[in-house]
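My questions will all concern the structure given below.
Here the complex is missing a single protein chain, while all its other protein chains stay put.
Right after this comes chain A.
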Amino acid sequence: MGQSHSLTINGRSLSVSLDDPDTPLLYVLRNEVGLHGPRFGCGLGQCGSCTVHVDGQAVRSCVTPLSSLKPEAKIVTLEGLGTPEAPHPVQAAFVEEQAAQCGYCINGMIMTSAALLKDKPKPSEAEIRQALVGNLCRCGTHARIVRAVQRAAASL
């Protein structure tokens, strides 16, 4: 049995035991903790579909070894951002704008936008597009995603 690691995920503390402390956070969240909001897209930091928040910053969990996280790091996934009963404004706006096709990229879009709006509550359209430049969508949902982020910003 491997080493034990303490984590704070979506406001709860827990510990996981892993054979390899360098396991990327993405696999810990998905397979050990059962959180499927963050998704595997490339494992290379190129697409953004694995994005989570670590201490409020958007981070690519596929290239974040668990060992690189401080024990007190606060991790938030899409599940922890909001729920249908208590949605995060960005989630509510994505539903309103019907901003998904397959939706596989949407975790990254929402987590990246939520981090953007925390730093910059009233971004211009160009700033939104720039903030999402590293998030790929193959279905071509971009126009709706930008509208959803604008809607969320307007609601803040």
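Note that in this section contacts are C-beta pairs under 8 Å (C-beta built on N, C-alpha and C of every residue); 3 or more make two chains touch, one makes a residue touch a chain; residues count from 1.
Keep this in mind: contacts and distances are computed from a predicted model.
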Given the options "Electron transfer flavoprotein subunit alpha", "Ca-activated chloride channel family protein", "Molybdopterin biosynthesis protein MoeB" or "Aldehyde dehydrogenase", which would UniProt use as the protein name of the unshown chain?
-> "Aldehyde dehydrogenase"
Contact residue for the chain not shown (choose from A:S67, A:Q130 or A:S155) = A:Q130
Extract the touching residues of chain A with respect to the undisplayed chain.
-> 1-2, 4, 6, 12-20, 23-24, 27, 30-37, 39-44, 46-47, 49, 77-79, 82-84, 87, 91, 94-95, 98-107, 110, 126, 128-130, 132-146
